[in-house]
Structures are given as C-alpha cells and as structure tokens.
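Just one protein chain is left out here, and the rest sit where they should.
Up next, chain A:
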C-alpha cells in the first residue's frame, strides 16, 4: 500500500485531468458532429478543424460577468452548480478504465454510482429554486420528477448485471464478461439503462428541465459566466459517465481482442456511445412532460421488473443444473 501511493495520486490526477478535458473537448465534438448530421460546416474557423473553439468558448465563459440576481437565495444559488460537478466527478472514482487504472475498487461500486447520480438531482432542484424565477422553478420541478422516476428504472435495470455477476464491484463485473458481454443476456436491461441514462443527464430528447423553447433554459436561466459553465461541464461529464458505465457494464469494459491495449478498447467503446448521445440530440423530437412520465412508469417499470424476474429465474435454473 505504501509503495503504491505515488501511483495512486497519479491515477487520481490523471482521471481528473482527462475527464475535465474530455468535457471541454465535447463542446467541439458535439458542435462538429451536429453540423455533420445536419449537413452544415459547424465551427471550422479557429485553429485546425475549428478545434480552438474550445479555448474561445472557455475564455468567453471565464470573462463573462458572474452575476447573482438580487432576488436569489445567494448561498444555495452558489452551491447548486458545484454539486453536479462534484457528484459526477465522484462517480468516476469507481470506473475501471483498464486493469489497475481505477481510483478505488469499492465492493459497492455500482451502488456508489447510483448514490452519486441521485445526489446530482439536488443541483437542478436547488439551482432552480434558488433562482427565484418561475421558469427556473418549473424546470427544477420537472427535473426533480424526471430524475427521481428514472433513477428507479436505472437502479433496477442494473440489478440484472449484478445478478449475473454476483457482485457490485465494477472490476468483477468486467471480469465476468470474459466469455460473453452482458449486452447479449441483458439486452432489455441495456436499453432501459440507456434510456434512463439519457433522462438522468437530461439530454435531448429528454431535456425537459431546460426545454429552451418553452422554459427559456429552465433551471439555469438565471445563471451566467462560470456558474453556467459548471452546469454545462456537469452535463458533458454526465454523458461521459453514462457512456463509460454502458461500456463497462454491457460491453465488456476494457476487454477486447489483443491487438489493442485495454485502455484503447475502453476509450473506443466510450467514444462510440458519446457519439450516439450526440446523434440522438440531432435526430429525436422532445416528448411532452406527461408523456415522458407515463412512458417511464407504465412501460419501463414493468419491463424492468420482468427483466429482473426472468434474469433471476434463469440464474437460479442454471445454478441448479
């Protein structure tokens, strides 16, 4: 343990550095890919391929006036954007990027991820409430309802993977997929987790808390400057986190043919799901709020429970034979 300490801090620093940069780089990736899907150029002026748009955007955010409305609840208003970034970054603690490259292999890894994502809901609720603005409050209420409901399906969908592995540790889950990736036996769980993941990160098509056409940005309409930037970064890191989780839980994490090192396999899988997230934004219309809730409770919940019962039954049957 003592000898491993410098290496340990290196991993923590590396994960933080890579994740914050990925969040920034996703600004460029998202805008370029959206442009590609919509048959336009996108940002292509600043630097090679428009890559410097990231620097331009961040500098702009840093130098904007950081204004706190006089009618806002100041301490809560300042606290809210920090919560989302902290909870998402904390979730990366349990993700195994490659053998040995993991901050902490908790034996409750999956539950830790769920706990952190449920704490993320506070950022929306408190941000919307502290802004003291009716659009923000509406956005916050929608966000709270959406996140609480979809957390239920997210947790239950993951339990299928836990049943097959017999452990909450993400390293064990990846190791258990040596023979067969869990996408095959847990296809229903994967689809539900993916949908719930979109709803948790409130990305299009489920970006109802911020629906810019009806709520003028929803819970963060009063935010400006770097506080808005925090929500922004939190969202991008959220989709990175969900992509990492999908790759880890259902697509074998770092596992893959020998010709590429494990970390490359992990990055490739994660990047693939990040692009799916962006493609979804370009291609899907936003459902109405009540449709979203109905879909969740009337379709996803029974499906999840059915998936859980069938998985448990099959596992029992296999164990007896």
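We adopt the following convention: a contact is a pair of C-beta atoms (placed from the backbone, for glycine too) under 8 Å apart; a residue touches a chain by one contact, two chains touch by 3 or more; residues count from 1.
Simple rule for what comes next: contacts and distances are computed from a predicted model.
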Record-based protein name (UniProt) of the chain missing from this complex, from "NADH-quinone oxidoreductase subunit J", "NADPH-dependent 2,4-dienoyl-CoA reductase, sulfur reductase", "YeeE/YedE family protein" or "Aspartyl/glutamyl-tRNA(Asn/Gln) amidotransferase subunit C": "NADH-quinone oxidoreductase subunit J"
Full-complex contact with the absent chain, from A:103, A:121, A:170 or A:292: A:121
Sole residue of A:141, A:267 or A:300 that reaches the chain not shown, by the stated touch rule: A:141
Options A:28, A:97 or A:112, residue touching the unrepresented chain: A:112
Missing-chain contacts mapped onto chain A: 73, 75-76, 79, 106-108, 111-112, 114-115, 118-119, 121-122, 125-126, 128-130, 137, 140-141, 144-145, 147-148, 151, 155, 168
